[in-house]
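Apart from one protein chain that is not included, each protein chain of the complex appears where it belongs.
Right, chain A next:
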Amino acid sequence: MLGLEKKDFRLMLIVVVLTLLAPFILNPFPEGSELAQFNAGYPDLMQRFVIFGILAIGFNILFGLTGYLSFGHAAFLGVGSYAAVWMFKLLSMNIVPAILLSVVIAGLFSLVIGFVSLRRSGIYFSILTLAFAQMSYALAYSVLTPLTGGETGLQPKASDVRLFDGALEAGENATPSLFGLAMRDTYEMSVGSWVFTFNFGYYVAAVMMILAFYISIRIFRSPFGMMLRAIKSNQTRMSYTGLNSKPYTLAAFVISGMYAGLAGGLLVAMDPQAGAERMFWTASGEIVLMTILGGAGTLIGPVLGAGFIKYFENIVSKINKATLEQWFYWMPDGIEDVMIAIVYPFVGKGWHLTLGLLFMLVVIFLPGGLVQGGQKIAAIFRRKKSSDAKDGATTPAE
């Protein structure tokens, strides 16, 4: 189906169903209950799930397949964001030209950076990309202020040209839309005590992610993807067979740059502003974290990793002392205080500590990420089942 093997098609189907039904799946707890704070079914967070999913899928095409660790991917996200805001300012609030331009600009930008950076490999490549990204950040922050808005960032203003829409009226907010349908249009459905929110912007981003995921499966299974894997496993041997690996790695770099640009454009489409901090190297680090945490080199891993990090970033960082007291209220007083004292540094503002620890644990024990963890657990169960089956098969023979 769709040029996919049966197994991939099944995976694709699962992803499609999960993303389309996300407003239901992410809201398992009824409104007003104690557990409602674990609900992730609000538009802002769901949009981030899929957008960062796109980003991680793109990064995975580069890192997962070729093994080139780029530490500057946020630069492409930032460039894409700026390009999208400029389209809003110059043409109209329709997101189609904005997203198209953000992908194209990010592609061109990554072509230039990739062409230079890919002359070196290994740690040098990581540092070159890091240097380029930091340079873009520094430039966006200072000299390029007319183009990027500098410290205040870039957002649509009343003085914009807006060729197709005409100037904004006083007090009118610029809302990105797709042919008249506003991104922030939401429809709330209440079933019993549950409230499910369907957001138009989320579905636009979700369709984009499904497309991105489909393309990434096709790349993984194509001869081109095979070539990229060959580069990862042994580049020297590849060049001995007379193949020049540079065009392949460059293509992978540009593709993943375009994915990042798409993610940047979508971020702007959901919330029309862009700032230089999107290009800072910690943002690049976060992309790496997502991909590794989920499982680099696997199809579904990066999406899982992006969802995982964004979910915990939002949920765990909201937990405060009062919430903890609520959780542990059933414990005896002394133990309650001890528990709160132990847990408190890891939640709320300490979320990054949890993330860092988790990331270290994953790199140390599960280099294949969450996907590998899942496979290990599945293997344990399968072994049990197959040994049961064996017992069943051998008994009649006696």
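Criterion: contacts are C-beta pairs under 8 Å (C-beta built on N, C-alpha and C of every residue); 3 or more make two chains touch, one makes a residue touch a chain; residues count from 1.
Rule of thumb we're sticking to: contacts and distances are computed from a predicted model.
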item	value
Per UniProt, the name of the complex member that is left out, chosen from "RNA polymerase sigma factor", "Amino acid/amide ABC transporter membrane protein 1 (HAAT family)", "ATP-binding cassette domain-containing protein" or "NADH-quinone oxidoreductase subunit N"	"Amino acid/amide ABC transporter membrane protein 1 (HAAT family)"
Selected residue (touches chain absent from view) among A:P28, A:G122 or A:P247	A:G122
Residues from chain A at the interface with the omitted partner, ascending	67, 69, 116, 119-124, 126-128, 130-132, 134-135, 138-139, 141-144, 235-236, 281-282, 285, 288, 292, 345, 350, 352-353, 355-357, 359-360, 363-364, 367
